[in-house]
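With one protein chain held back, the other chains of the complex are shown just where they sit.
All chains are identified by letter, namely A and B, in their written order; residue positions are counted from 1 within each chain.
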Amino acid sequence: MMARIMMAMRGLSKVATQLIALLSLMLVWEVTTHLFQISEDKLPSLSVVLATAWSGRVALLDAVLTTVFEALIGLVAGIAFGVLSGIAFSSFRLLERMLLPYFIASQAVPIIAFGAIIIIWFGNGIASKAVIAFYLSFFPVAVNTLGGIRRVSQDEIGLLRTFGASRLTILWKLQLPTALPPIFTAIRIGAGLALVGAIVGEWFGASRGLGVVLLTAMFDNQVPQLWAAILLTGLTGTVLFWVVVALQRKIAWWQAEV
Amino acid sequence: MSSGLASAVGRDRVDDAVWRRWFALVWPPLLAAVILLTSWEFVVWWFKLPNFVLPGPAEIVATATEEPRRVLIDTWTTVVEALTGYVAGSLLGLGLAIFFVTFGKIERLVLPIYVTINSVPMVAYGPLAIILLGIGSASKIVLITVAVSYQVLINALAGLRSCDPGAIALLRTFGANDRTILLKLRVPGAMPSIMFGLRVAVVHAMILAVVLEMLGARAGLGWSVYKSTQMMYFVEAWVAVGASVIVSLVIYGIVNWIGRKLVWW
Partner (left out) sequence: MTPKIRLQNVSKSFAVGPKSIRTLEDVNLSLKGGDFVTLVGPSGCGKSTLFNILVGLTAPDQGGELYIDGALQPADHLLGRVAFMPQRDMLMPWRTVLDNAILAAEIDGVPKAEARKRALASIDRFGLRGFENHYPNQLSGGMRQRVALMRTFMFEREIMLLDEPFGALDALTRALMQRWLLDVWEGAKRTVLFITHDIDEAIFLGDRVLVMSARPGHIKTELQVPLPRPRHPDVITSPTFVDLKRTLLTAVEDESRKAFAAINQQQLGSEKF
């Protein structure tokens, strides 16, 4: 019987396997909590969590939208800055050698530790969270932009120059398009990081958002609510990821996603 | 990259060239560091910035030396949490990767579940871990282990799977069995990917340790930042921040160095 199930699974696509895993995980969760009578303040059953989520859906939706908004602003700024830095580094070697190590170091540094200071500088509102999201997302984009532009060989550039192309034309028509697939890979990573940045930023001081919901639930020991927030966070992150993938399929379709 | 140059040149000239190359790599960021620190100090002095906005580097260092023991305890706590989770997670991730490659059927069942669990950002599990495991180091270490293992697992799997099928076929003609192929071909071939995963994971481990401490802890750099900010000892907060920066860079440097020793091609 098991063997037949596995044979069937072999034919399914990756997404389908993932969905099946998700559903079976949910099933196992629901069954084991009831079966083993696990106390509600450790692991509430899935149905309780979903019920809690549903009853607080308005507030939760508001929280999700707030956090996503913060993350997106930071992400978009991070993409813009990352791409521009990448281009600048590719054109000016000295700039790269001076600043790139700092870009790298900036990521080994836990910005998160700066979080409290960011709040002092930027206040309790959306700006501070967006700043953290920006800080976390610009680096992968910069690195992949630089790497993507560098992937273009001298031969290809030489060819366009025989067509009389200017430096800007070469950048626009050759180097940037070549860099688009890796840039999108970086955006995928950056989106996840931006979301995390927004959430953690909210922990330092905020009135709305997923981070706030998580924190409040922790202090109030409201475990079902906490689980609801966890699930929502996971869902939000996944949706963001697939949105970026969809965008990539439209804009940089010529290379399969890595 | 070819280094055939080295074999063509005499001993003295090789050493000289290596030293010169190292210097050329190091002086720009070093110069930038000096410029950064001096202008930082200058800006604070010129604008007479109060220390709750931005203390100067000199003041930060001074405050750190006032109470070195506490800074060291905090640093030690965070480093232990991060490294314990890192080592445990790396071993777990690598073990799982090899296990999955050897037993493909189990991978198809278990991996999607693991992916689902990790589709939630690890920080979001923080509050839950605190409730279930308390504010001690355990809650941090558990989450760091899971996060690191996932990062390493995904990269290791990619590396182990990206093996050239032609190379596998060739080794079979030498009479190699699955185990030999795994040990002599797949694993070395996967090392670059594995090292990449390990490098990324160590950064995550430090960040996670610091962040999770801010939710609740008894000691540690993240907790120190949080506590200092609450009590308005802003310079202390900067000290903790500075310490976490330095420690992160050092650990990353070590992992990188180990990486270059393990993956020389």
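In this section, contacts are C-beta pairs under 8 Å (C-beta built on N, C-alpha and C of every residue); 3 or more make two chains touch, one makes a residue touch a chain.
In this text, all values refer to a predicted model and were calculated from it rather than measured experimentally.
S.K.: Could you run through the displayed chains and say which ones the absent chain touches?
M.R.: Checking the complete complex, the chain left out touches B.
S.K.: Give the residue, chosen from B:Ala158, B:Ala176 or B:Leu249, that touches the chain omitted from the document.
M.R.: In the complete complex, the chain left out is touched by residue B:Ala176.
S.K.: For the chain left out of this view, which of B:Ala32, B:Leu109, B:Met191 or B:Leu249 touches it?
M.R.: B:Met191
S.K.: Quickly run down the residues of chain B that touch the omitted chain.
M.R.: Residue positions of chain B that touch the missing chain: 1-4, 7, 164, 166-167, 169-176, 180, 184-185, 188-189, 191, 263-265.
What we mean here is this: only the chains that are shown with their structure count from here on.
S.K.: Report, in whole Å, the distance between the mean C-alpha point of chain A and the mean C-alpha point of chain B.
M.R.: One centre to the other, that is 19 Å.
S.K.: Using the touch definition up top, name the residues of chain B that touch chain A in the complex.
M.R.: It is residues 25, 28-29, 31-32, 36, 52-53, 105, 108-109, 112-113, 115-116, 119-121, 123-128, 130-132, 203, 206-207, 210-211, 214-215, 221-222, 225-226, 229, 234, 237-238, 240-241, 244-245, 248-249, 252 of chain B that touch chain A.
S.K.: Can you list the residues on chain A that touch chain B in the complex?
M.R.: The contact residues of chain A facing chain B are 6, 9-10, 17-18, 20-22, 24-25, 41-42, 94, 97-99, 101-102, 105, 107-110, 112-117, 120-121, 192, 195-196, 199-200, 203-204, 210, 214-215, 217-218, 221, 223, 226-227, 229-231, 233-234, 237-238.
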